[in-house]
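Of the protein chains in this complex, one is absent; all others appear in place.
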Amino acid sequence: MIGILKSMATTMKHALDGETFTVEYPDVAPEVSPRFRGVHKWSQERCIWCRQCENVCPNNTIQIVMDEQRNGEQYNLHIGQCIYCRLCEEVCPTDAILLTQNFEFTADTKDEFAYDKEQLKNVPWYKDIDPLESREPDRGAWIGEGDGEVDYQ
Amino acid sequence: MSLEKPSRDTALDVGVTEDGLDYDALADLLGGHVLDREEHVNAEGFVIRPDEVQEVLSTLKEEAGFDHCACVTAQEYDDRYESIYHLRKFDDPTQELSIIVPSPKDDPHNESAARVYDTADWHEREAYDLVGIDYDDHPDLRRILLPETWQGHPLSQDYNQDQPQIVSLREHANPLEDDKRSEDDPDTMFVNIGPHHPATHGVLHVETVLDGEQIADLEPDIGYLHRCEEQMCQQGTYRHQIMPYPDRWDYISAGILNEWAYARAAEDLADIEVPEYAQVIRTMAAEMCRIASHELALATFALDVFGDFTAVFQYGIRDREIVQNLLEDLTGQRLMFNYLRLGGVAWDLPEPREEYFEKIRDFLDDLPHKLEEIHDLVTGNEIFQMRCVDTGVLSPEQVKQYGATGPVARGSGVDYDIRRDDPYGYYDELDWNVVTEQGGDNFSRVLVRLREVEESARIIEQCVDLLEQWPEDDREIQANVPRTLRPDPDKEIYRSVEGAKGELGIYIRSDGTDKPARFKIRSPCFSNLQTLPEMSQGEYIPDMIASLGSLDIVLGEVDR
Partner (left out) sequence: MQSAPLPETLANLLGLDPNSTAVMIVLSLVGAGLIGTLMMTNTALAGPWAKRKITAAFTDRIAVDRIGPYGLFIIVADAVRLLSKELIVPEGADRPAWDLAPLIIASTALLGFAVIPMGNGIHLADPEVGLAYVFAVASTTSIGLVMAGYASNNKYSFLGGLRAVAQNLAYEIPLILTGASVVIFAGSLQMSEIVAAQQQSLIGPLPSWYAFVNPFAFVLFMIANLAEVGRNPFDIPEAPTEIVAGYQTEYSSVYFVLIYLGEFIHIFLGGAIIATIFLGGPAGPVLPGIVWFLIKIWGVFLFTQWARSAVPRVRIDQLIEIGWKGMLVLSLANLLLTAVIVGVTV
């Protein structure tokens, strides 16, 4: 009986202290950590069309189309299929593709999530956070002086 | 030190010497049964005849003390099929032995091990289902992950992916048709609990035969969430593409623990040394995951016992939220972390470091108070005790027979924890205890989880201290790993870590390319779920629901 009363006292304490841990989304925008991985933003100016991101992507989310002279024509990324592993950003030698903190995206059909170049360029920063500043990606550790050949295909 | 293990004397077992297993002695024990010996990275493998499986395994179990059949891996080579029984000991999992059973290509079958190890029942069914090996003398050789009507075995070499899979209702047994399971007991009623049911923790289907409110017979039916995780890993490169997937096996915030299972196996396979600093970060992050996972396990268990969305569930979620925020700061994601890399971790602690340490310390400081509250609310409650004590009892013998691990085993007094018994990461340098309870009932399993949260907090605290004092010029987070990893051909390894639910093991066979030739996941939930019929036979429906909750299964990991 004492245990039951203790349980009831515990919940009543919570009811009376008036504290809540949920937030009124979307009125209150949640705090997102600087490293958070959201929708990609892509920069045509920086991209050198090395196709490393396309190769590393675990589930073929990125599709790159080039002409015979190896000039980039299309850069498509299906943000609904993406698993947000950030490997593309990690292998990109020029920071051309970045994962923003933006996690709010909606569409009526799945096809609308297949973003092309223009849409990827126009993805907004979330709360104006540029992830590059906060992340300081440790490329030295990643690319390394490993023995394997750099595989640009 | 606390990590000393109180255990029975394994020295009496055949082949045990002071510096590890003497495989020659084991081979002598088996005598002519051993056709050939193979060298795997983790242990030696004995090749035996397909019709002597039971004899060999029972000899090893009885006389050499191999009481834990961790995993059964089946695979197809160009010239043969092969089943590997990964044996180890609950008292010392570093004493391992693989029993390799080849079977002919045209008619693959070998004797079943299910009569020796109960756990082999489901493992062999999975092997039959995915690879297509027939196991003679198996009590119930049916498909387990795929539907009964599936055509072909997807992991066999001649499997035709484009073959249409027509699963018609006519061929598929109609569950509404037959109300009773057995003719001679007309008082029973057959009920499908799940796959859509509020308390099955995912899409689990439990075929239940009720006698009044009591359970006369019960069989879990799994496979609704099968996502071909093993195949996906076989199609990914070691270096990059596999790591995101472990997060998705046990997706209840145990991501880093799962990633570590892959990282450990692949690093040992490719001889990669991980910098100590990275190991400390890994240990800390993994224990955070364990806390988050146990908090949720407790919350959902309370949900099953209390009914409705009660306070305990929300308080559990609230506490887990804090850990998840910490992990988000560290890894950049709340569930699908993809934080570990072969040879280290993706990035260092977030700057400013002091602030991050402060956050962790705040969390650790609040934790005892919060656990106290949970004890007040849950474990101290008489009705809760009435519901959980002596229900869903699992004896230590059953635990070992079914290969149950993790909190389920420790709740039954089986002192088995890979973190201590087969140390990895930084665990053997830290001061912590393995928690066991003797009850074997639902209540003990809850207590084990709650106390493990405390132990994890201790580990995190020590890691934070270490990280804080780590010299600035020695903060190496990744070893130098080649861009393309191609382990030598025909290396085989089975390595396990202590996941949130138990022993999470990975078997990898390399074939010289940058992708594994066979990638097998030993899921703790898969083995743990097998014990459900043992636990709930003759008990009431609510007890079965509670037992299911206390097993803390994640269907994503059961079905993979």
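Points worth noting:
Chains: A and B, in written order; residue numbering restarts at 1 for each.
By definition in this document, a residue touches a chain if its C-beta (ideal position, glycine included) is under 8 Å from a C-beta of that chain, and two chains touch if they have at least 3 such contacts.
Just so you know, these numbers come straight off a predicted model, no measurement behind them.
The chain not shown here is in contact, across the full complex, with A, B. Among B:72, B:199 or B:367, only B:199 touches the chain that is left out of the view. Residue-wise, the contact with the chain that is not shown comes from B:314, picked out of B:235, B:314 or B:433.
In the complete complex, the hidden chain is touched by one of B:279, B:381 or B:510, namely B:381.
Touching the chain that is not shown, out of B:36, B:213, B:431 or B:468: B:213 (per the contact rule at the top). Chain A residues in contact with the hidden partner, per the touch definition given at the top, are 4, 7-8, 10-12, 14-15, 18-22, 24.
Although one chain is not drawn, its touching partners on chain B can still be listed: residues 189, 191, 197-199, 213, 302-311, 313-315, 318, 377, 381, 383-384, 386-387, 540-543, 545.
As a working rule, only the chains that are shown with their structure count from here on.
Centres computed as Cα averages put chain A at a distance of 29 Å from chain B. Note for the complex: chain A touches chain B at residues 1-4, 6-7, 9-11, 14, 21, 32-37, 56-58, 83-87, 90-91, 135-138, 141-151.
By the touch criterion stated above, chain B contacts chain A in their complex at residues 236, 240-245, 248, 311, 315, 318, 321, 325, 328-333, 336, 338, 341, 344, 346-348, 350-351, 373, 376-378, 380-385, 476-478, 480-485.
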